[in-house]
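Let me begin by handing over the structure; questions about it come next.
Here the complex is missing a single protein chain, while all its other protein chains stay put.
The first chain written gets the first letter, and so on, giving A and B; residue counts start at 1 in each chain.
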């Protein structure tokens, strides 16, 4: 038997992922062996420690530029930057997930399999603490995202896609309140996600048929050199793009977004809105910039149309929403459009500005969902917009914070949203994609309307009978809120350090 | 002439299939036929027959759980086979990798065990 050659693995470079996968496994083990009372604290501390450890390894490794594990994983500037971003945003989401101050037992159900509305269900709603499996699941999802942005071939990318998707499907189904809505959201997300994964996998097969390999380097070479028919290439790229755009929530693959964002437990919505977006665009950037840059002229118009459609749908439908979580979901769709504009600049500036936008948006959106968890009444979170009327009188502090967040979404100067939009539009203009920028500016103005409507409603209406109280946040939620708001402000006032960082990181290895 | 070594397996399959299908096919013609309504009803003893509901009805969830556990471990076994066959050429590296793999699955196993997934009431 011939000797098998074993791949060289740069363990230091992949250490963040190894740490997180290890922590998640240990977390699962703890679920089995620890007594119920000790689980939550242990799991939370373990998960946070793991994330911090992984983040410090990334900081320590920040100069690494290697292809490792047989070329399956690329650790380079964008990888490290995006991994760092995912971990920081993941820590914030984990803080929201871990908070149990607002509601007895936290935002998660104890036994997701109990029939909704049954006697056992009512009992668990009153008595039981939330499931602690959410912590290992979250860590698994975050670890999968780290691998996703680092994947240097399509198969590794697919595995990573599944690794971070499956825990998210589960997490969506675990809401403590409105369980049917939550389960419906999880099922929708799962079915559509499975569909998108299948598309992705078909695309991988077709591209393999064209290029004879799944590594981005091989694909890049055969795109530039191959003389074969390009049908397989275009069909494969289209299908891969469908898989990625689904995760990124770009139109016309966005239909799951409002339902899932609304039904999922709010901390998980925050995790999805921030981290999944970073991961999806990280993967998309690598696919388009490293693997398929040779056919950039061919896909730019199509993806441009997708971007315009995404911005328009997100902005127009956001205007009609009456539920704050759905409103934020459509805003997230529109932001996916702006991010696509940055991606389509197809330049170093485009890469760095997209990365900046991802981080800026992630901080803001998690803070936004953090505020949503605070506005509650006896039935849990009061998400209907009419209930928010007069909130500014009841609780000026949190209404003020939310106003600031909405202004950041709208892209008002002195917030991170302005700088981020400015950066992506600038990069697109430099690359000659002026039509995208025109649509971007128009939809931004359109999108400002629903944001301002909420602001007006909060401050200029009298609080009614049904205006809910705002809970005092627990320490964890408060920490997440402070991080998010401060980051939004700092990135708006002094964005230079992060802009420099993204610029210096904006170089893929191939 | 040399046939693929898989061909005889198909031959064996065909012979067995022919025998079995022949047997079930001739069965109605060999035996007598005496119509009796009770004979055609679902078998139950003593009580009013409760035929299986349309579409199979509900099946206890533990069967699904067993099926999922089976899939997990069957896939583990599928990964173990090639490793076992080429164990000698993989050596220490293969051993460590497999240790990690089995260890990971074992964690899931421990979780399922502790949480009552293996209890068959």
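Simple rule for what comes next: a contact is a pair of C-beta atoms (placed from the backbone, for glycine too) under 8 Å apart; a residue touches a chain by one contact, two chains touch by 3 or more.
Just so it is clear, contacts and distances are computed from a predicted model.
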Chain excluded from display, named as in UniProt, from "Amino acid ABC transporter permease", "ATP-binding cassette domain-containing protein", "RNA polymerase sigma-70 factor, ECF subfamily" or "NADH-quinone oxidoreductase subunit H": "NADH-quinone oxidoreductase subunit H"
Among the chains presented, those that the missing one touches: B
Positions on chain B where the hidden chain makes contact: 1-9, 11-13, 15-17, 19-21, 23-24, 26-28, 30-34, 39-45, 49-52, 56, 59, 63, 66-67, 69-70, 73-74, 77, 80-81, 84-88, 91-92, 95, 98-99, 102, 106, 109, 113, 118-121
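By definition in this document, only the chains that are shown with their structure count from here on.
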Complex contact set, residues of chain B against chain A: 61, 86, 88-90, 93, 104, 107-108, 110-111, 113-115
Sites on chain A touched by chain B in the complex: 1-4, 6, 25-26, 28-29, 31-33, 113
